[in-house]
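Here the complex is missing one protein chain, while the rest keep their positions.
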Amino acid sequence: MPWVTRFCASWLIVIVAAAVFADLIPGLADPNYQGFLFGDGATNEGPGLSHFLGTDNNSRDILARIVYGARVSLTVALAAVFMGVVFGGFFGSLVGFVRGKTDSTVMAVVDVILAFPGLVLLLTVVTLLGRRDLVVIATVIGFLSIPPYTRVARANALSISRREFVTAARAIGTKKRTILFREVIPNVLPTLLAYAMVNAAVIILLEGALAFLGLSVEPPTSSWGTMVNASRVDLQINVWPAIWPSLALVFTVYSLNNVGDWLRRLRSVRSAAL
Amino acid sequence: MAGTGKAHLRPGDDVLVTVEDLVVEFPVGRGRTVKAVSGISFDIRSGETLGLVGESGCGKSTSGRAIIQLPRPTSGSVTFRGVDLADLSDEEIRQRRTHIQMIFQDPISSLNPRRTVGDIVAEPLRVWGPSDASEQEAIVDRMLDSVGVDPDTARDKRPHEFSGGQCQRISIARSLVMLTNRGNLHRSRRRSRSSSRSRGRGRGRLLICDEPVSSLDVSVQAQILNLLEDLKAGYGLTMMFIAHDLAVVKNISDRVAVMYLGKLCEVADPDTLYAEAAHPYTDLLLGSVPEPDPTVEIDEGLIEDGELPSPSNPPSGCRFRTRCERVTDLCSSEEPQMRAVGDDHFVACHHPLAAVAG
Partner (left out) sequence: MPDNVANSPLLEVDDLRTTFTIPTGDVKAVRGVSFTLDRGRTLGIVGESGSGKTVLARSIMRLNLGTNVTTTGTAAFDGNDVLTRSPSEMRQLWGSEMAMVFQDPMTSLNPLVRVQRQVTEHLCRHLNLNRSEARQAAVDLLREVRIPDPDTRLRSFPHELSGGMRQRVCIAVALACEPSLLFADEPTTALDVTVQHQILNLLSREQADREMAMVLVTHDLGVVAGRTDDTMVMYAGTVAEYAPTVSLFADMRHPYSEALMRSIPLTSFPSHTRLAAITGRPPDLIDPPTGCAFSPRCPYVQDHCVNEAPPLVEIDDPAHRLACWTPVGSPEALTAFEKNLAAGLPQAVAVDVSTTWSPTGGVDG
């Protein structure tokens, strides 16, 4: 593994672990503790000993907010990838394998979802439910992510189904559903996962953009996007609250792309050896 | 030439497969179809190897796949052990899969790149039994051994770690596991009594080889051809060997059929066919094969583009007439029928080359 990719993979592991085990990290501040209200700490502090990355304009510890904010970004990304791979991957592989009317029907539905203005859907759901819940947002984004995965899976399944080992499996008398799960899907999965890595990066950025539009999670929950959004207020006196979450975004997005690329190259080297 | 005409079909109990008036059509978009196979008939006796030879687009691979019903032919009958497969449902055909198997041209593409070799070869046992894991392993090991692949080193490896020749051997092993399997539900009453011994376990079973050596190196081809001969003899298999290489087909076949543009031209035993070809197309094919002998004279005059007519719009009457030197008006108005021109030598041509009734 090239050292850049090693670095990126380590970053991803660190950030995921931090997000998952945030509560267990010793010495990590409470992300919602507004110290200045109690005379404990100041707003807009630069990086220092008590707050490694400084505080934001509500004197909340930036480092803690980044760690807990990772939860939001990564959850949304995970939801998108999970729903995409599981639903998109399954349906795409299915229709790529069986073709016919099922193919046309499913792809028509997928095209509708794809054409649907996602923002409108998000706004509608959020308005109807009256709250901007992480689960709600993650689900909507997840749902909207399914179409691209379906297409990738379908394209792969189409070419795999033509390969002779699938014909051979039919010739052996294997049932079609077994062929789908044992022969087709395992061959679709690697490409899908490589795509998922890159897609995760896009979703994280998307969450950031939504935060800007006020469509991400409600305060005081932090996400990297909301942190950047919130930092606009006092940007002229303190840039750190803008820089740190942006860096976190950049590192994570870059790492996902880099590792995804590496995985893709790895797989194609093996296929090329065929 | 015509595929109609069944003069070359042989009656008798020992005929394993009889194909009659086989037609296979493919859609080519915008509602049109093209006939890859336009009504041919042939048969294969039990224990025989039928060689089906022709150039690209003649429909030979499609014919092989039509027998194995992948895809099911558009019309015509494929009678296997007395039962017309066209009358059966998909499930009933699936039940018969242990009797007809196929090996393909691209050995590496025939194996799932994400599974181990042991897994791949054991697959038929998973579907048809026996279900005992150690018994399965024993069968897989024995089969890999019989095709010349060391089971201990191969079992846990993936296809891309093997060469083309070895992958082909693995494919053959997988087909053999199917063909020697006695665990399927529909057993014929004529099952061989020697089921407890390996000799003859493949009797009454058909192995279709679709260009199995075409993508292999020359030195490996001979290995695989010898292997196929040995396995056929050892297991009492019946074989259909599809190829474009005339010399390879002659070497392995007991009977050879020549196809052109979806029709049959000529059927005979190999030595007769190659020595006394009656059909002008067979003659053209034989004359085009480059002989590894510098003293043999080459017809250097043939440079013209004698290209294949389009299968979607074949010539009327005899399809070969656009490239034939012996063409007459009769050839464009009437499709020639198969008729005998010698002992077990049949040709579909109005003006065959052999100096026999014509």
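Some notes on this structure:
First chain written, first letter: the chains are A and B, and each begins at residue 1.
Quick note on the criterion: a residue touches a chain if its C-beta (ideal position, glycine included) is under 8 Å from a C-beta of that chain, and two chains touch if they have at least 3 such contacts.
Worth saying up front: this structure is predicted, and the values here are computed from it rather than measured.
The hidden chain, counted over the whole complex, makes contact with B.
Of the listed residues B:A66, B:L206, B:L231 or B:V248, the one in contact with the hidden chain in the full complex is B:V248.
The chain not shown here is touched by just one of B:E135, B:D156 or B:E291, and that residue is B:E291. Only one residue in the set B:I120, B:L225 or B:L261 touches the chain that does not appear here, and it is B:L225. Although one chain is not displayed, its contacts with chain B can still be listed: residues 55-56, 163, 165, 217-223, 225-226, 229, 244-248, 250-254, 269-271, 274, 284-296, 298-308.
Going forward, only the chains that are shown with their structure count from here on.
Rounded to a whole number, the gap between the C-alpha centres of chain A and chain B is 51 angstrom. By the touch criterion stated above, chain B contacts chain A in their complex at residues 65, 68, 70, 94-95, 97-98, 100-102, 104-106, 108-115, 123-124, 127-128, 159-160, 171, 174, 178. The residues of chain A lying in touch with chain B in their complex are 163-165, 167-175, 182-183, 186-187, 270-271, 273-274.
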